[in-house]
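Just below is one structure, and these are the notes that go with it.
The complex is shown incomplete by one protein chain, all other protein chains being positioned as in the whole.
Chain IDs A, B and C follow the sequence of writing; residue 1 opens each chain.
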Amino acid sequence: MNDNIVSDKFKEKCTLLDNGSIMIDFNDWESISQFVYDSGFDYLMCITSYDLESDDTLGLAYNFYSTSEKKYLEIRIEFNNKEEIFSIANIWRTADWHEREAYDLMGILFKGHPDLKRILLPDDWEGHPLRKDWEEPEYYNGMPVPKDKSYWE
Amino acid sequence: MTSIVDYLLNLLSFIEIDTSLLLIFVILIPGIGLFLVMTVNAMVAVYMERKVSAFMQDRLGPMEVGLLGFKGGKKFWGGIGQTIADAIKLLTKEDIVPDNADKKLMLLAPFIIFIGAFVTFVAIPFSENLVVSDFNIGIFYIMAMSSVGVIGIILAGWSSNNKWSLYGAMRAAAQIISYEIPIGLSLLLVVIVAGSLNLGDIVQWQSNHRWFILHSPFTFIAFFIYFISVVAETNRTPFDIPEAESELVAGWMTEYSGFKWAIFFLSEYANMLIVSIVASIVFLGGWLSPLAILNIGIPEKWMFLDGPILGFFWLMIKAMFLIFVMMWFRWTFPRLRVDQLMYLCWKVFIPFALANLFFVSIWELIF
Amino acid sequence: MGANFLSEYINNIIYGVKSFITGMGLTLKHLRNKKDLVATLQYPNEKWPLPERNIGFEPSDYNVIRSRLHVDIDDCIGCLQCEKACPVDCIKIDTLKPPKGNDYDCGKTSHDTQKKMIVPRFTIDMSECMYCDLCVHPCPEECIYMVGGPNEDKHEIDYEFSQYERHGLIFEFATSTDEDILDIGGETYLEERKVKEEKRKKGEKLEGIVKGESSESVDEDQPEKEKHKDPLLEIFNIVPDKVARGIAKKAVVFGKRSGFDFSKISEEVEGRISAAGKTTSEMSTAIETLKNYKPTPIDIEDPSNSKENESSSKVEKGVEELASKSSDFNVKSMDFITDKMIRGIAKKTFMKCKRLKLDVNATIDSIISDLDTNSKLDNDTKEKLLSFKDIGKTSDNLSEIKETIKEESNSLFDIKLLNAIEDKMIRGSAKKIYMAGKRANKSSSEVVEDIINELSDKMDDKTKGLIGDLE
Partner (left out) sequence: MYKILDKSIIGADEMVLNMGPQHPSTHGVLRLKIITDGEIVSHIEPIIGYLHRCFEKHCENLSYEQIVPFTDRCDYLAAMHMGHAYSIAVEKLLDIELPQRVEYIRVIMSEFQRIASHLIAIGAFGLDVGAITPFTWTLRDRERILDLFEQVTGARLLYNYIWPGGLAHDLPPNFIRNSIDFLDYFEPQIIEYDNLLTTNKIFIERSADVGVMPKEVAINYGVTGPSLRGSGIPFDLRKNEPYSIYDKFDFDVPVGEGKMGTIGDSWDRYYVRVLEMKESIKILRQALSQIPDGDVQSAMPKKIRPKKGEVYSRYETARGDVGFYIRSDGKNIPTRLKMRSPAYCNLSVLNEISAGWMISDVITILGSLDIVLGEIDR
């Protein structure tokens, strides 16, 4: 059910995955995103950030929907967690908050984002909880973080 | 229309202490009387408001708190002692004063509002000869005293050093001052026709002719303009923008709790009583019994319903009905925005009030 | 312009007045026929579920109820299904199986299935339960259910179970007495329960004890308790391939149980591994270390008296009694030193050597050397320490041992040593600096300097001395 104008326009850059989503490389995301917006996908449904455990690569899944032609499109990017991804917050305004959440919980940096700062967690929180290698800090500003169940063992 | 103060003066003249001391003593008695009137009125009005609002919202309101063991009716009218319990709670509640608030002003504000309401009661006649002191400039005095309350509100808003109260105070200032003009104009209307500022004479005029509300279509509209702007004057919905719960948390009363908040509450209900009594005196024929205006040939002996004692009841019934209508407004209408409030006052009430003034004077010439 | 402005102005007002009147008419209607429109429930005297009123229907229509959990303990067969199903783990069940020989009859459930074990502890923490009803479905005996509604006959509804104290909300449903447990052979279970009880009574309440600290106090008075880590099996942890590791460990356990010595066990392992074709380099090094393995004192006794008994409580018991009986040299034996400071240092060095798996006399020498470096050693503590040396051999390479300790010291000291600081706030911040130092993998001396110049104003000299000696 996925649309293929994108894949045949950018034949060489993207590989078609089994469930119809398109995997592309992160540094030509800038040109592809502009093209996706122009070809009618005006509604960005969701940006999901995920962590592939193997050698600290992170992933991003963009789900688009075109309200005019009623078509879906899913674009996936997988990259090393040091990379900076092009931010599409200036094209789809809803990406602003989704990207801030991806940075906040997964630690993905976005280049060109209006104000990239934590959205859900307190501003002075260290670490990104949704990473697989995340371990709970013992203290946060002097308050013990792990729930003390000593009365209950 | 003998006033209580003179009556008491010559009653107690046989005590030979010098007159100024006697005067102070004599003034104390009606003062305490007025304070009692205010507290009793607050008690009754609060209970009535909670019950009326409850029934309008398909619930039962206070049902549990009883008075000396008598819990009130089982079915609907329970919880008689609720307002007394509230009063005691408010008096015993801790009186929090924010640390960088202006303490002296904050303490002063509620009492200014209270005095504004308390002093207005002096000129209000409760019945034919039941008036604390009979001014011949009755209405003018009431108008002047009821605008003292604004200063208290602004003081309260400013001194509690909190953004919400500041907003509330600014809105209250704009609202109350601008609504005094339609009130003034509609009262002026009555003075033109009745020819005197004294409330007693106005009622006297109404007993000779007709109630003012039926005098002419213009006074009929003037009554409604008066009544709605008086609702705005006492900050009641749909004009309760200064203490809007959903926007300004509690407006200028945000930082108050305990005794000072009780004073605000007391003076709010006292103001309601004042304005509804003035409305019933000026427009609905004060202590005249409604049967008189019907004058459909009721036999003479029935007229005794009109004596000074019963007059008090007629006045109170009319005032209570107007208070009920105010409560009715509160539980039906949403709240106006500040600029819509101003629009209503300056673009609707004042033009209509001026037109009324003009047409009534012509009406007077013709009839 | 004036005309339509005026008309708009006028019908604006007329529309407004009309809508006011309809609105007020509505509220008056509600005021008038308030009798049948009242929808509220007078709580203390009218309780839910109540006989049908104009609200709609009878409670007997109920399909399921969601209220407090209740357990008929004599139906419970201890299958732990509910404990697994609970998303917030608020159910804790302990089960005790009677050993093979002992024919203890655990009784029948109401569906007359024979119970194979008894449940000495079945606690549900009602303050954690989120009433999601996931535990009721998997229960084969339907013994855990929510009170009231369709289960009204089993247990009437109870939604007023608030308590004065947070622990009050931990509901204990098990009813087995100590005698049942004893004659089922669960002495160790009773002791454990006593230990937990007394630890809780000792006042470790909720003021935010971090997991590390609480296990520290446990470590102090018994050898490691959590999982009986057999050093023999640990050797094979270096083997990355899980399957090979499994075979090797099974071989070692088999060897130990049948009383082989280490060379025989290593041959056994080698045979099985080559049979499975899993011989890799790590595997052969592991077998090598197993062959010439130098058993520590605890380890020697263990294989000789290891009777054939599977139940973990049995093995537990063996280690337990062995530790207390022999005059073995462990942390408690330091307690004879009266002065707190010296005892602290002595215990610290003991822990350090224990981690380095040094033998008894090496540890004693290092303690003596540490004590006299801090000029805290008087001669009677020295005699006492030397008396502990049961094996006559005086270790000649004292200095060599000291290097191992020193060489170990330039890597970072253990964070648990910071627990000696009494004041919680300083301990917290000191740990934070320690973590920062650890991340930047500084050496312990640098970390100690950071701690001192960071918290120098807040610390009194005793803690400064204590941190100083961590160097």
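The rule is simple: contacts are C-beta pairs under 8 Å (C-beta built on N, C-alpha and C of every residue); 3 or more make two chains touch, one makes a residue touch a chain.
Fair warning: this is a prediction, and the values are worked out from it, not measured in the lab.
Considering the complete complex, the chain that is not shown touches A, B, C.
Considering the full assembly, A:Leu44 is the residue among A:Ile24, A:Leu44 or A:Ile85 that touches the omitted chain. The hidden chain makes contact, of the residues C:Arg66, C:Lys116, C:Lys194 or C:Lys264, with C:Arg66.
On the side of chain C, touch with the chain left out of the figure occurs at residues 12, 15-16, 19-20, 22-23, 26-27, 39, 55-57, 61-66, 85, 87, 130-134, 137, 146, 149. Residues touching the missing chain, restricted to chain A, are 18-19, 21, 42-46, 48-51, 61, 63, 67, 70, 74, 92-94, 96-97, 105, 118-122, 129-130 (touch as defined at the top).
In the full complex, chain B touches the hidden chain at residues 53, 56-59, 163, 167, 237-238, 240-241, 244-247, 249, 331-340, 343.
What we mean here is this: only the chains that are shown with their structure count from here on.
If touching chains are joined by edges, the resulting network of the protein chains shown is an open path.
With each centre defined as the average position of its C-alpha atoms, the distance from chain A to chain C rounds to 36 Å.
The distance from the centre of chain B to the centre of chain C, with each centre set as the mean of the Cα atoms, comes to 68 Å.
In chain B, no position touches at least two other chains.
Remark: chain C residues 13, 20, 23-24, 26-28, 30-31, 34-35, 37-40, 42 touch chain B in the complex. Put simply, chain C touches chain A in their complex at residues 92, 123, 125, 166-167, 170, 196, 199-200, 204-206, 208-212, 214, 425, 428, 431-432.
Per the touch definition, chain B reaches chain C in the complex via residues 52, 55-60, 63, 76, 328-329, 331-333, 348.
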